[in-house]
Each structure stands twice: as C-alpha cells, then as structure tokens.
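What you see is the complex with one protein chain gone and the rest in place.
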Amino acid sequence: MKISVQTEPFDIGIETAAMSNGRTDIGAIASFIGLARDRNSGSEVSAMTLEHYPAMTEKALAAIIDEALQRWTLLDVTLIHRVGRLLPGDPIVLVIVASSHRAEAFAACEFLMDALKTRAPFWKKEETFEGERWVEARESDNAAADRWRTNENNRNT
Amino acid sequence: MKISVQTEPFDIGIETAAMSNGRTDIGAIASFIGLARDRNSGSEVSAMTLEHYPAMTEKALAAIIDEALQRWTLLDVTLIHRVGRLLPGDPIVLVIVASSHRAEAFAACEFLMDALKTRAPFWKKEETFEGERWVEARESDNAAADRWRTNENNRNT
Amino acid sequence: MNCRVLYFARLRERFDLAEESVELAGTPSVADLLAHLQARGGVWVEELGATKSFRVAVNQQLVKTDAHIPDHAEVAIFPPVTGG
Partner (left out) sequence: MNCRVLYFARLRERFDLAEESVELAGTPSVADLLAHLQARGGVWVEELGATKSFRVAVNQQLVKTDAHIPDHAEVAIFPPVTGG
C-alpha cells in the first residue's frame, strides 16, 4: 500500500513495476491518471494550483483505501496526488489497483477516484485569460460517488 | 490508435507517455494490465503459451476498438496483446484509453477488456504439474461482455 | 471551550483568514460554531448561510453540522473538494 501527496511528477511505469515485480499472484492491474487540461468550463486554462489540507489529506486517502479493501479482494493499491502549480498536460493523480481478477481491480480503481473526488481535501485554482478562479465542485462527481452507495451489488460483480 | 500483437513485453510507462506527451486535451487515462498468474482453477501453473489466429486477431481488435469509439468520446486507445510462451508474473495484455473525462475512460477500458475476452481469437494453454491443458472459457467472461448489451445506459454515465 | 478553526481555498480568501482560535460556551456542535461565525455578519453570513455549499471537518474527519466539537478540536471549514 502506498499513499503519497507530492509536488513531483510520478511515473506509472515505475509505480506499476514496484507493485508487481517479483509477484506471481496478481492477475489484474487497473490504473487511472488524471491530467490537467487546457480547457475547463469554456475557458482556456494556462495553469492551475492545487491546495490541500495537509493534516487531513493522507488520513482521508487512507480511509478511502480502507473502504476499498473492505469491499473488494485487492492485492495492492498505490495512490499518488500532486499539489502545487501544474501546467496543462501535467499528471495530477495516479491510482493503481492490483487484484487477482479484473472486475475487482476495475471497480476498486473507479471507486477510489470517485471517493477521492468528493472526500479528499484538495482544491484547484485555475489561471485563465479572464483571471484566477477556484474550480467549482461538479454535481456529476457527487452522483458518481453516490453510485457506490445506492448500487453496490451491480458494480461488485 | 495503436494495436499490437507481439511476443515482446510492453512498458505501460512508455505506452502512456507516447499517448499523452505533447497533448493538453487529455483529462483522463484509464488502463489495464492482465498478467499470467501462478495458479488457475486450483492448480499451480508453471507457464502458459498463447496461441492466436494471426489473420483475424488485429481485425477483431480493431473492430472492438471501433465499437468503443462509437460508444464513447475517446481521444486515443492503445491495445497490446502478447503471444507465445509466458511465465507467471509476465504481463499478457495492455489496454490504455485516453479521454477528456474519467467516466468515459473507465467504461471504455473495461468494455475493451470484456470484449477482447470473448471476441479476440487468443487461446491459452497452461503447463501444470499434472500436464498441459487448454484453459476453458469462463461463463463469467460471457456475463461481463453481455453487460454492455443489456445495460448500456447504466455504464455510460 | 476552545477550538482552532482553519479555512481553506476560496473560503480562506473570502474571509482573508487561514486560521483562528474560537471560544464557545458549553459543549457546542458544528451548528453552534457556524451560528457564532455567521453572527459576525458580512462575508461570514454570505458564505456560511444555510443555502451555501461548504464542508466541515472536526479533527480531520468530515462531519455533519450536528457533530459535537470536543475541547481543543481542530475544525476545518472549506468548499466542496475539487481534487483528482
């Protein structure tokens, strides 16, 4: 299990190898990278700064991972989130989930992202041509996180 | 778009970078690696050999990717499948999907794996202590592929 | 009792305050703290009114407004999160 909140970039190849090298029991590795885009809500974005709540961040991420470990049979999880100033194209977040079988790896990886998006204390401030602005939370992210509450059995197959 | 059927290993870091370097419109990259395990159906597996139908394989993979491109708004797809003899721990298949948003990347990546598992002409023969055996298709893989037929709208949000 | 209150992101900028110490009587809930802060008027009412969307954590755990605040707690008030 690895959790990191860092300013530095990450490398999915290195993180995946660290998880799987020397093991022969992993059948499935699902992963996700979220990247900074050059557009959001109709404006060009030239950069963004990610702020977080240091005393809470790793606790919140660990709690989300614990929940995933209770719901699915997972062999390992890596979760890395960057903070600080990022440019379009820069990777922001990496989630890697290893399991014996693919359905569990996919479900847990998507759950971790949905939970992180609504429960981990990060905030994005974008630099646009019109000035700086805090990104507003999306209703679609709440809906995505709620799926795991209302629709547990559908996703767990 | 990249499709490859090869004996050589692949590197998810290199393939991800090839997809995303120089781009600033990708918001989400979902990926999956399937690996050879040391156990299957209650037996220890010491190695496996992947056979395929060369004239059909790339056509079948391209058809599956085309279907994903019609269902979701995707920015790029990479699909690499190995053939030949593999040992436990070796990666077998890599699927990477880039999109603007994570729900589409996750859905398309899982769809591609489910479709590949039931429609791409690969067969695994395992070497076990009891001798060689052809892997039997799993009913759960058919069920996973059928979800995309019967439950299209649920997964497409 | 006394608690430390932290503000993050847009709320920190709106209040022009990252952190303060707040004294409250008895065994207050998060709702009591919010009422105390709203009583300051101006931007405090604008941002912490019932129709506004914000989150509260007590000792680094997300809570609802009926949660009790222990003495010496660290309370954080912040906008809905936007990481990932």
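Chains here go by letter, A, B and C, matching the order in which they are written, and residues are numbered from 1 within each.
Note that a residue touches a chain if its C-beta (ideal position, glycine included) is under 8 Å from a C-beta of that chain, and two chains touch if they have at least 3 such contacts.
Bear in mind the structure is a predicted one, so any value in this text is a computation, not a measurement.
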Inquiry  = Checking the contacts here: which visible chains does the omitted one touch?
reply    = B
Ask   = What residue numbers in chain B mark contact with the hidden partner chain?
value = 34, 50-53, 55-56, 59-60, 81, 92-93, 113, 116-125, 134-137
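Operating definition for what follows: only the chains that are shown with their structure count from here on.
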Task = Compute the shortest path length in steps from chain B to chain C over the network of touching chains.
result = 2
Remark   = Per-chain C-alpha mean nearest global C-alpha mean belongs to chain A
Query = If you average the CA atoms of chain A and of chain C, how many Å lie between those two points?
reply = 26
Query = If you average the CA atoms of chain A and of chain B, how many Å lie between those two points?
reply = 22
Key: Per-residue overlap in chain B, given as positions that touch at least 2 other chains   = 102
Touching two or more other chains - residues of chain C = 84
